[in-house]
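For this depiction, one protein chain was excluded, whereas all remaining protein chains were kept in their positions.
Coming up: subunit A.
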């Protein structure tokens, strides 16, 4: 099929991280994020160590920094929110350059920025080293409810199909001289969205029909294949490091 494929988050590679079973990576990423969130925000050094641990993983995976940096743009709205926090929070204030800012807001903004960035970077590292179908497979093996896994699997499978359909509709529209300019284009865009919904709904019915024709009785196994071996769980090194950093930060009294 021509056009972009729906895996722009994935960076093709053969590193040890790429080769890890997906369920191990998902569990490791989730636990690491939990450790980051549990770290007291006053322990600034701990976040530096978290970042260092994550950077080591990314280096082993040989994912270029620029690749991840461009995709970190998704975090911008949260950064904007974090930056405004010191200005809109109440309570005791302190001077910062020409401004008088809230101390509580400063800490809240810092925590949002640090924990959010580390979380986003972890998710991006997971996506860069694990292809979308493997993420689904991993979630199935982690015993996520089958219905949810199936819905995610359908979304990944049909994202390209639906976006190709949308592109064809746009090209057909523009070929008849339509240009999206201002509010007057909205009714046209709305009917495009409506038509796309109806088409997708009908496709859903056809897919279901084709599934029934092959004896579908309500169960799909997406987690087939070998499961993780003992050695694979060495990947627990990342979340364990994260947990150790968080625990140390608490013990050093930063959280009190």
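A few points about this structure:
Keep this in mind: a residue touches a chain if its C-beta (ideal position, glycine included) is under 8 Å from a C-beta of that chain, and two chains touch if they have at least 3 such contacts; residues count from 1.
Assume contacts and distances are computed from a predicted model.
Hidden chain, UniProt protein name from the list "Cytochrome d ubiquinol oxidase subunit II", "Dynein regulation protein LC7", "Na(+)-translocating NADH-quinone reductase subunit D" or "ABC transporter ATP-binding protein": "ABC transporter ATP-binding protein". Of the candidate positions A:68, A:111, A:222 or A:249, contact with the unshown chain belongs to A:222. Between the chain not shown and the residues A:106, A:161 or A:244, the one that touches is A:161. Against the chain not displayed here, subunit A makes contact via residues 1, 5-6, 132-133, 136-137, 153-154, 156-158, 160-161, 203, 206-207, 209-217, 219-222, 224.
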